[in-house]
Structures are given as structure tokens and as C-alpha cells.
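The structure that follows is given in the form of C-alpha cells.
Missing here: one protein chain of the complex. Every other protein chain is in place.
Chain nomenclature is as follows: A and B, assigned in order of appearance, with residue numbering initiated at 1 for each chain independently.
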Amino acid sequence: MKNKVTIIKEYTKGIWQSNPVFKQILGMCPTLAVTVSAINGIAMALATTFVLVFSSFIISSVRKLIPTQVRIASYIVVIATFVTIVDLVMKAQFPELSKSLGPYIPLIVVNCIILGRQEAFSSKNTPLRSVVDALGMGSGFLIALFMLGSIRELLGSRTILGFQLLPDFYEPWLVMILPAGAFLTLGLMLAFFNNLSLHKKKSDNDKLIAKYLKTKTAADFVIEENK
Amino acid sequence: MSTITANPVYKLELTSSPHVHSRWSTKQAMWMVVLALLPALISSVIFFGFYQLLVVSVSVASAVVTESLIKYIRKREITITDGSGIITGMLLGLILPPNFNLFFTALGSIVAIGIGKEIFGGLGYNIFNPALVGRAFLQAAFPVQMTTWIKPNMAVDSVSTATPLSAFKFDSIFADISNMFIGNIGGSLGETSAISILIGGIFLIVIGVVNWRIPVSMFLGVIIFGGLFWLLNADQYPSPVFHMLAGGFLFGAFFMATDWVTSPLTAKGMWIFGFGISLVVVMIRLFGGLPEGVMYAILFMNAFVPLINRYTRPRIFGEAK
Partner (left out) sequence: MKTVIHMLLTLTFIGIVSGGLLSQISEWAEPKIEEHRKAETARAIYLVQPEAKSYERITNVDFEVYKVFDEMKNSIGFALPYEGNGFQGKIRLMVGLNDELNKLKGLQILEQVETPGLGTKITEENFLKQFLNLSAQPMVNWVKAVPPEKQNEIQTITGATISSKAVVIILNDGIKKLRDAEKDGGVK
């Protein structure tokens, strides 16, 4: 299985095919809580990606040394170490950002995406593949959080990344920067993306059938029917 | 209660037993509700002026357009004539504050139909009362505009005022009961005039469109729960009569809680539902941060309806307990 999946595929799968937010529905807590603005979404996703990449690298490097019985404990210690590093660095270098993300930076420890990738991927794959996978998942998370944050920021406070895009007469929908707005937006986005992949699946199937039919001549069908 | 006809030609009812028979078809009942809402609409025009007709019209129009559009996109039969979209639009319009922004009205209506109803699959599948979903959205989106009330003075000029509930909540002032009965108080369009709601509501009960158990259980509930606190301390807590006439309680009891789709099916369930709404209303009004809680109370109890139905389901004769 390992060699069948190309490195590029390892990366891209995190963005679409198994996007952590839209497909795996993981990491919902930060997804819903911090996306009141696009910048918060980006910061959260970058912090998560940092933790994800480094923990994946460490864990996949030492995966054969960790006894199965204590693997979860070991993963958590490794993840917690990187989360604490991010938290301290952010507090020291970006105090404003750290304030607006609040308790959600320390909470990256319990983000299911990270522990999920260690258990599902890094513990079975080489460091290179694990890092690529982590980067993919991180990018997927970044895209999702940026989209969610942009929509909520645009409708809830007229801006994206602080730039005003909607005119002054547009009355901001406060609901969008409240928790209810997060659930509404995420729900509608999930519906939209599910719908997209349903359509894609259908057209893929049609293509496959068309391809199959091309390989057969009319005579084949007669024979098949006669059987 | 409502039947979904799979094929309009054969009119086959595809529901499992037991079948509850109703005097009215869904379509007829819906139009009766529209009729019953007219007194409330008229009173809103009398107290707040003709602009309010425009608010309700915009609400109805956007509801119908949204519903048709979604049905079209989903390639389903367009069902304007069943009146449900019109009712949702009317109900939403009547629970908005006077002189409400028309763009916001349309937005609320779109959310009511889109997120309140069609996303669940349309009429008959929605969990929450669509009009209240629309209002809850507007309340969260535009809290200032949704709590700006004007004095009811035939719309000569718009002077802002407080509703009896917010006067009680923030300043401990009790409004005059007779004004509340006629509707000469600040509040949402159709919610202020108790008398016109009663006319419409009793009409619906008499002709059998609405089950009397839900309004009655809500009244009893508010008398019990509201009365309890009133007896404890009449200076601090308002009387049950105040509770009944204030805010959206009457309107909710007759038109919102009784929605066929989002209320329980069994008699026992309806009692539980009504008492539950009253309890939550009294709790929110007396101890919550917001002055009014009828909308949230009904939405909250809507969520329990499937559970209530499940536990109050009539047992088949001979079935083991």
C-alpha cells in the first residue's frame, strides 16, 4: 500500500479527499470557536500545523521504539511539548494574537486532528511521508479555517483580514461572530461540499461506465445476454 | 395528521397506522390560519400604522419566493398553494418589532424558510418552528434593531418606548393590564393586542384546526409557575395575568406552539409540551438575562417533541410494558 500512494497524493489528500474539517469532521472545537475573523483562523491553523508537523516527524522517527501499551501517553507528551512551545512563543512575540485566541492555543493538545494523524498515519509511516501528510492536513485545516473565518468576518464585521469589503450601509450580522454563526456557516459549508463530492462521485461513475462500454463492442453484449 | 400524497393522481396515503383523522386537509387548515391571523394584522396596522402591512407583505413575499426557489433547485414540485410558506411569512412578519427594516425582514424570511424548513426537507420534516427560527436569527444578528420599540399611537410619530416586559425586567415597572389587553403597548406587530389574538385563536380552536390542549396547558402552566412566584413576592414578581398578556405569550400559545409539524401528536404529549413551554418562559422572564423568552421556550420545547412523541406513544393493546 505504501508505495502505491505518491508523495504528492499524500499531501493533496489532506486538502480535499480527506480534509480534516470538511471530510473527517475533526478539530471542531477550534474550528467553531476561533473563526470570528480570518486572521484568527489563519493563526490557529498555522499553530496547529506547526504542532502537527513536528509531532508527526518525532513520532514517526521513533515509532519503532515506543511500546504499544504506552503509545498514546507518549504521543500526548510529545504533542503537549510542542503546544506549550507554541503557546509560550506566541505569548512572548505576538501578545495580541495570543490574547484573541485565548485558551484555544493550549487546547490544541486535545485537537483530534493531531492525535488522529499520529495514531492513523505517523505510527505506521516513514518520517518523510508523515511530515508530508501532516503538511497536507495542516493545509486542509488552514483552508477550512480561512474560509470559515473570512465568511464570518465579512458578514459579521464587513471586513476580511481587516480590510473593509462591504459598504458602510451594510449592517453587520452580529450573529455571524457569535457561536450560532459558526455552527450555521459550518453546517451550510459542509452541506455544500458534500453536495459537490456527491456530484463528483456521480460523474466519476458515469465516466467509468462510459469507459467500460467503450471497451466492449455490440457483439459482446449479445454474447453476455445469451449466457 | 398531515398526509403526504406520493402521487397526486391516486391520492395514496403512505403513512403507517394508527391514522389520525382530521376534519381539514393541510391546505384548508393553512388558509384558516391565515384567516385567523387577520385580526392581529389589523390591530398592528391600527396601533403602529400602515407601514406594518409592508413589513408583513415583504415577509410573505420573500418566504414564498425562497420556498419556490429551493423547490426548483431541488427539482421538487412547487407547492405555493399549500399556504405554509405564506403562513410562515405572516407569522414572522407579525412577531417583528414595528417599523422594522424591510431588508432585514426579507433576510429573516429567507432564513426561516431556508434554514428553518427546507433544509430539513420541507413541510412536515422541520424540527423547529420556521418563523421562530427566522426571528431567532434576526434577534442574534440585529439585536439593537430587534429591541427598538415604538409607542403605539396610530403612527403619528415614532417615539421609542419599552415593552411591558423590558420595563419590568430593567426598571421593575408593571404595565397597565387593560392597555395590554387592547394592545396599546410597545411590542411586536401582532403580539401586543390580546383581544385580536384571542379572536383568531378561539376561531381556530372552534373550527378544529388547532388542538385546544396546547394553549390551555400553556395557560395553566403559566398560572402555576408564574403564580407561584407571584404568591411568594407580589412586589418583585409579576402576576400570571401579566405573564399571559405580555410579550409573545398569547401569540405563541395560539399560533406558534400549535404548529402541526413541530408539536407533539398525543394528548398527553401536548400537555407536557405546553407545561414545558410555560416553565421555560417564566424562568427566562424572571431569572434570565433577556426580558422575553417565549420564542426560545417554544424552540427549546420543539427540540423535545420527538422524545415526547416517543414516550407518550399509545401502546398497542396487549403490548407488554
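Brief remarks follow.
In this text, contacts are C-beta pairs under 8 Å (C-beta built on N, C-alpha and C of every residue); 3 or more make two chains touch, one makes a residue touch a chain.
Here the structure is a predicted model, which is why all the values come from computation and not from measurement.
Residue in contact with the omitted chain (choice from A:I66, A:V110, A:L135 or A:L190): A:I66.
Contact with the chain not shown here comes from a single listed residue; of A:S61, A:T81, A:T159 or A:S197, that residue is A:T81. Touching the omitted chain from subunit B are residues 143-144, 147, 160, 170-171, 289. Even with one chain removed from view, subunit A keeps its contact list with that chain: residues 36, 65-67, 69-70, 73-74, 77-78, 80-81, 84-85, 88-89, 91-93, 95, 156, 172, 174, 177-178.
Note that in this section only the chains that are shown with their structure count from here on.
Averaged C-alpha coordinates put the centre of subunit A at 40 Å from the centre of subunit B. Considering their complex, residues 171, 173-176, 178, 180-181, 184, 191 of subunit A touch subunit B. Those residues of subunit B that touch subunit A in the complex are listed here as 101, 104, 115, 119, 137, 140-143, 145.
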